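Here the complex is missing a single protein chain, while all its other protein chains stay put.
When the chains are written out, they are named A and B in that same order, and each has its own residue count from 1.
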Amino acid sequence: MKNLARRVVFSLATFIALAIVSFVGVDALPGDGCTALLGRFGTNAKIEACRQENNLNDSVVVRLKDWSGDLVSGDLGYSIKRDEQVSKIIMPRLRNTAVMAAVAALIAFPSAIVVGLLLGRYPRKRISKAVNQFSVIAMTLPEFVIATVLWLVLSIWIPIFPGVSVMPSNATVLQLLPNVWLPALTLAVVIFAHSMRTMRASVTNVQNMPFVESARLRGTNERKMIKRHIVPAALPPVVNVVALDGAWLLTGTFVTEAAFNFQGLGRLAIDAISDRDTALILPIILFGLAVYLVSSILADSLVRVFDPRLRSSNR
Amino acid sequence: MRTLLRFNFLKSRALIFGVLGFHAFVALLAPYLRLSSTDSQDSAALLQGPSLNHWLGTDSLGRDAFSRLLHGGRPSLVIAFAATAISCLIGIVIGSLAALAGGWIDDALSRVIDFMLALPTLILLLLISSFFGQDPFILSVALGLMYASPIARVARSATQTLLARDFIRVARLQGGSRISILFGEVLPNVWRVMFTEVAMQFTWILLAFSSLSFLGLGASPPTPEWGLMIAESRSYMTLNPLLVISPIMMLASLVLAIQALVDHE
Partner (left out) sequence: MITTLTQSHILGFSNVTVRIKNEARDSRPILEAIDLQLERGETLGIVGGSGSGKSTLLRLAAGVLAPGLVLDQGEVTTVGKNLLVATPTERGNIYGSVVALVAQSIGESLTPHLTVLSHFRDTVSDDVVDERVLESLAEVGLGGEKYLHRYPHQLSGGERQRVLLALALVRSPQLLLLDEPTSALDVSIGSEVLTTIDRLQRSRGFALVCVSHDLGVVSQISKRIAVMNLGRIVELGQTSQVLRSPSHEYTKSLVSSIPKLDQRIRESSSQNNETVLVCRGLGIVRGQTTRAIDSLDLEIKQGEVVGVIGESGSGKSSLLSAICGLVSVTDGSLHDGEGYDLSTAVQMRPREVLSSIQMVFQNPDDSLNPMRTVAQSLSRYTHATNSEISSALLSVGLGEQFLMRRPREMSGGEKQRAAIARALLAEPRLLLLDEVTSALDVTVQAAVMKTLADLQRKLNIAMIIVSHDIALIASFVDRILVLRHGQLVEQGSVDEVINSPQDSYTQNLINISARRAAI
């Protein structure tokens, strides 16, 4: 428990430090909200007026203070370029990405754990070898290749799913669903391969441990063997990978969203970067950081459930 | 057919080295082969199918797809080599130094490594590329810096394991200086453990750069690059699917061969 508290405090400190670094870093990039709004045709006078209006001429320290104060009170800031509150822009996009991530996670994680267990248990079956080879390929190929292949096969050759999302960014979940399948499937292939292989490697590793043979030689039956001896020992590394992959599903899907023109957070990030809309980029970076830190804390606490050696105080 | 099905293509040494050799040959010699120019546009022949003049047809600007395909691996390979070298150099030095020094230096360096690992890599790369221009040199350095932290983490734990071994203790007892122990005993052994990690790193960096290109922020047009070529031709997939399929095959065969080589070791 003490460990967990320390972990949380440390993560919070990391978040604050990286938030400051990000603010200063993004601030140092050439251009700001006003140049983004007025573009290269903006006259100096207009840009200067815009800066005055939005307090962009204050020193970095002052703006950092204002910004962090706003952040603590829940205000993510204001995009001059888009003339809108950042939270209003981000929220619908985040919802879209979350729906896609949830579909991908539901398809991939449960099946990955079951398939990984089976493959680890019966490595010699021909089907195991085939699935394994498929997963190596899926894990090695970049998302844009998987996305393109899925599109080619499931949208052009066999037209089941729409290839490009045609939806407003604030579509309802029902309108969203048909457009979700291809990007979600792409992500599912990636995380399935990743977590399945971790599970398989972990099961193989655990099966070679002396305690498994020892239990078998005491006459423990197969069902108990898997349920009580192998799976609990094999899960910790998988929990870590699932947590990291889960964080990635929420924050790292730029390429897939771009490939299908899916109106999610990743697509928004790319747009914001090409617009140089720094006010919008910064919260997206911070969101990514927060999700990563929270998920690794979650994974650590979950692993403790499986391993009494990490729980006990007299280590 | 049965034997073909049973053939484990990821385990065949000959195939792995054959594919890697092919890629090395193509990447090194593409400029010297008598190919059509990669950027001469033929507005009379847009999006044509395969022909004797254009083996894989032409793209949407009427450029020869085959020539572009053979040149398309060079930018990513150059950047991946440079960035991997940078990340290894920084990662191994920092990781082994942290383990070797111990104490507060180790704590501080480990914190830095943790910080770096928490950074969202791709979005930072997009930012850098967008704001500083798609410069191969800047991108190599950025990729190298960002991918140094996983290397540093593995190097640190490998060094720590190694330092606990008796032959290191004996070297200290026989008067070996820290530097001579680092270069004579630690690094050669760390490097041996790290080979797999480094090869994987190379693939990741290669794919990261291709992904950047796919998003339009890696290689800048008209440079032929597989990721960029796939992005450019996706809209014309129904007209000439080879434009998309061929760079996919090239990229896939390259990264799979590296992956298979790593698994093989």
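In the analysis below, contacts are C-beta pairs under 8 Å (C-beta built on N, C-alpha and C of every residue); 3 or more make two chains touch, one makes a residue touch a chain.
All of these numbers come straight from a predicted model, not from anything done at the bench.
Of A:160, A:173 or A:209, it is A:209 that touches the chain left out of the display. Considering the full assembly, A:221 is the residue among A:43, A:59 or A:221 that touches the omitted chain.
For subunit B, the residues in touch with the chain missing from this view are 165-167, 169-176, 178, 180, 184-185, 188-189, 192.
One chain is missing from the display, and on subunit A it is touched by residues 209-222, 224, 228-229, 232-233, 306-309, 312, 314.
Just so we're on the same page, only the chains that are shown with their structure count from here on.
Subunit A and subunit B have Cα centroids separated by 22 Å. Of all residues in subunit A, those touching subunit B in their complex are 14, 17-18, 26, 29-31, 126, 129, 133, 136-137, 139-145, 148-149, 151-152, 156, 251-252, 254-255, 258-259, 269-270, 273-274, 276, 281, 284-285, 288-289, 292-293.
Only residues 6, 8-10, 114-115, 118-120, 122-124, 126-127, 130-131, 203, 207, 210-211, 214-215, 217, 227, 230-231, 234, 237-238, 241, 244-245, 248, 251-252, 255-256, 259-260, 263 of subunit B touch subunit A when the two sit together in their complex.
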